[in-house]
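Here is subunit A:
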Amino acid sequence: MRERSYNFGYLDEATKRSLRRAILKSVAIPGHQIPFGSREMPIAFGWGTGALQINCALLGPTDTLKVIDQGADDTVNAISLKKFLHRMTGVRLTEQTSQASVIQTRHRIPETPLRAGQIMVYQVPIPEPLRFLEPREIETRKLHAYGEYGAMYLKLYEDLAHHGESKSSYDHPVTVNGYRLSAPSPIPKFDNPKLHHSPALQLFGAGREQRCYAIPPYTNVESLSFQDHPFRVQSWEQSCEQCGSNNSFLDELIVDDSGKRRFVCSDTDYCHQQLSKLL
Partner candidate 1 sequence: MTFGYQPLLSTHKSSFYYGNQVGCHEISLEIVSGQFLAVVGESGSGKSTLLKMLAGEIEPSSGQITFQSDSYGKVDLTQLPEVRRRQLRRKEIGLVTQRPSDGLRMHISVGGNVAERVLVNGVRHYGQARELARHWLQKLELDLERMDELPTRFSIGMQQRVQIAKVLASSPRLLLLDEPTSGLDVSVQARLLDVLQQIVREQNLAVILVTHDLAVARMMSDSMVVMQNGRVVESGLTDQVLDDPQHAYTQLLTSSILPA
Partner candidate 2 sequence: MSIQLRVERLSKSFQLHHRNGQTRSVLEGVDLVVKSGECVVLKGRSGLGKSTLLKCAYGNYLIDSGEIWIDKDNEQVGLHTASHQQLIELRRHTIGYVGQFLRTIPRTPTIEVIAQPLQKRGFLWADALERSQQIMARLNLGPELWNLPPLTFSGGEQQRVNLAVALASPYPLLLLDEPTASLDPNNRKIVCQLISEALQQDCAVLAILHDEKSVATLATQTFDLTPFTPRN
């Protein structure tokens, strides 16, 4: 049930409207970071305030919401965010990817393919992919404006020089719509291909940095790579020990004091689906 002492969606109508304008603008310029007046939220920065505000502005009474944290629906953080949004909007909640109209996520994209009409809302700590190279905002804006993205390959260079052919990095930079360099948020490289031509609308919110950006449905998203080291995602020798899946992203768990390891699906909903097929 919705908490009636607050406005629908926690934020006041004017704030929601300004957020929607920023979101529309970000959809109009794929990958480009749009500033918005980030509000104080009842959770701390770094816990998803950007995505939360986008959701507050986005959700309507008929939506169905799913929230995941590293692929899991049942972690404390995912549950808290879900509960909060439910109290403020009264929307239905689900753990099934296919049932959701809006999915807020931290660091994963569900294994179940997204469909047209769905909206992904990503929690983003640092929206500026060039930030690690350049601390000055005025300079990063010039780099974007002039398309001076060469130095970004330095990140790839360093990965290769230090780790060789690394397949397990996070926040691997992408080019959106053939031009704009963007940070996909700290999703594993494994999920990068799912960004490309996704039927769903993908929104990214960074609360502390007060920026949002978007990848509209069916947009080209290309992962940065060297000519002699094409982009590749990781794979596992193991299969999920619960559902037996051999094509999903696996978490490695240490299960006892002797260091015994178990590999299981990071996407809990997907794992349950595979299990129920087996039963």
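The set was built so that all candidates are chains of the complex that A comes from, given by their letters.
As a convention for this text, a contact is a pair of C-beta atoms (placed from the backbone, for glycine too) under 8 Å apart; a residue touches a chain by one contact, two chains touch by 3 or more; residues count from 1.
Keep in mind it's a predicted model, so treat the numbers as computed, not measured.
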Which of 1 or 2 touches subunit A - same complex, any copy: 1
Tell me, which parts of subunit A touch candidate 1 in their complex? 132-133, 142, 146, 148, 150-151, 153-154, 156-158, 160-162, 226-229
